[in-house]
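Omission of a single protein chain aside, the complex is shown with its protein chains in their original locations.
Just so it is clear, A and B label the chains in written order, and each chain counts residues from 1 on its own.
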Amino acid sequence: MFRPMRERAASATLAFSFDGQPLTGRAGDTVAAALLANGIVACRETPVSGSPRAPYCLMGVCFECLVVIDGVGNRQGCLVPLAEGMRIETQHGRRQFGEDAA
Amino acid sequence: MVVIGGGVVGGAIALGLARSGASVAILDEGDDAFRASRGNFALVWVQSKGFGMPEYAIWSRRSADDWNGLAGILKAESGIDVAHSQPGGFMLCLSDDELQTRVDGMRRLHNQETMTNFTYEVLDHAETKRRLPAIGKDVVGALYSPHDGHVNSLKLFRALREACVRRGVAYRPNSAVETIEPREGGFSIRGAWGEIRTGRVVLCAGLGNARLAPMVGLDAPVKPSKGQVIVTEKTEPFLHNPMVTVRQTDEGGVMIGDSQEDRGFDTIVRQPILSVMAERAVRMFPRLAGLNVVRTWSALRVMSPDGFPIYDQSLSHPGAFVVTCHSGVTLAANHVLTLAPAILAGTLPDAVASFSARRFHVPAHA
Partner (left out) sequence: MIAIDDISALSSHYDLVVVGAGPAGLSAAARAADLGLSVLLADENPAPGGQIYRAVTTTPVVQRDILGEDYWLGAGIAARFERSVASYAARCTVWALGPDETSPGAFELGLSLGSKARMISAAQVILATGAQERPFPIPGWTLPGVMTAGAAQIALKSAGIVPAGRTAIAGCGPLLYLLAGQLAAAGTEIVAVLDTTPRANWAKALAALPDFLRSPYLAKGLKLMAKARRSLRFVSGVTGLAAQGDRQLSGVRIVRGSTAETLACDTLLLHQGVIPSVNLASAAGCALDFDETQHAFVPRVDAWFASSVGGIAIAGDGAGIGGAESAALRGEIAAFDAARKLGRLSEAERDRQAAPFQAELTRRLRGRRFLDLLYKPAAQFLAPPADETIVCRCEEVTAGQVRDAASRLGVTGPNQMKAFLRCGMGPCQGRLCGPTVVELIAQTRGTTPAETGYYRLRPPVKPVTLAELAALPPTDEATKAVVR
């Protein structure tokens, strides 16, 4: 959906994955920006109807950019900086407890 | 008939009256009312209730037993499934002292006469874990009773309003009542909105009953008891049974509660209580630790001096009734199915004879 503008300051490239697919992003970007820049259309499905949603406000207000980051669900992608090796996944509906659930 | 108060208690009485054929109006406050119906924990709870008044245990049990029927009626009359279930409730204990206190309380309760028909079990950690695999190691044991259940109390609130409206009940918001005057065998009810005349009036105004009751020769010395509640984001189903401290709603959120404070009408949410409740909930169910809190609130329970309901008809002004309790959800089935028809008939049922406020004016036995 988004693409880098023609002239952009150089920055380190970070490797991450989205739903298992290997992608790269720019160091300094948020998770939500990195997903947009990679053409990811939807980042979650709602817990109410299962409809797809994508980042909407990018300023921490709307909670539409919720994703699973390194196994932790419902994180606001627009407030989390991308990090090397991050495992990002679609938030399917309700929060899951994850592997560490006691 | 006029019902003053449009919460779960007023809605249940109004629906029961309308189902029995009465023409009913509800006078309610506005959006900023103290509204326990918006803030309660949604339990249909029996165990642990009734020490000092076994009739309350019996009354609660009767409502819990009738709740399935009420849920069916609400579905039929409003189209809303209020998510009622009665899977049995637990009270989890985090120390031997807590468990002992609970067990002692249950023994005292059941030592009362007429309490023979109530089932409960005391469970150790292993047995609790067998029934609730998600509990943490700090849970030393639990009390369990098969009579306990829960609902979605906001859906209940809405279903009552919807059913009332469909039955032709006139719901009048922004109609806070200032005065009730007995007049010509009936009552003149006034507020900033105007006046309404009625032959019979039922006070279901929660904490407002304390002020209104004396206007018609009734007594409802209720006071606020503050409770704070935390609710988390929606998560996968893991807990079907209700508990007084933690429950999962049908939508997936986890409610955490059961604080009790006397702070008058103060409804500020305070961190120390949230923290104590959160800490205990996480020890009960460690998987909750990472969940985000989406909302907290505080609500005011409507507490009588002994904690039991007040049901009365005015002796000086027959036709004026008061209905007040802090368990409007548990008792909703009784209110719709038993109490409202009796009010319409003009006489309160024997089952509630002990709930008259006259009990507060009789010298207590030593």
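Before moving on, here are some points about what is shown:
The working rule: a residue touches a chain if its C-beta (ideal position, glycine included) is under 8 Å from a C-beta of that chain, and two chains touch if they have at least 3 such contacts.
Keep in mind it's a predicted model, so treat the numbers as computed, not measured.
Per the touch definition above, the residue from B:133, B:168, B:185 or B:272 contacting the chain not shown is B:272.
Screening B:238, B:297 or B:360 for touch with the missing chain picks out B:297. Although one chain is not displayed, subunit B still touches it through residues 28, 30-32, 35, 37-38, 98, 154, 157-158, 161-162, 165, 171-174, 230, 232-233, 251, 256, 258-261, 268-282, 288-298.
Mapped onto subunit A, the footprint of the missing chain covers residues 1-9, 11, 26, 28-30, 33-34, 36-37, 39, 41-42, 46, 48-49, 51-64, 66, 74, 76, 79, 81.
Please note the rule applied: only the chains that are shown with their structure count from here on.
Rounded to a whole number, the gap between the C-alpha centres of subunit A and subunit B is 43 angstrom.
Of all residues in subunit B, those touching subunit A in their complex are 134, 136, 233-236, 238, 252, 286-287, 290-292.
Taken together, the subunit A residues at the contact with subunit B in this complex read 47, 72, 74, 93-98, 100-102.
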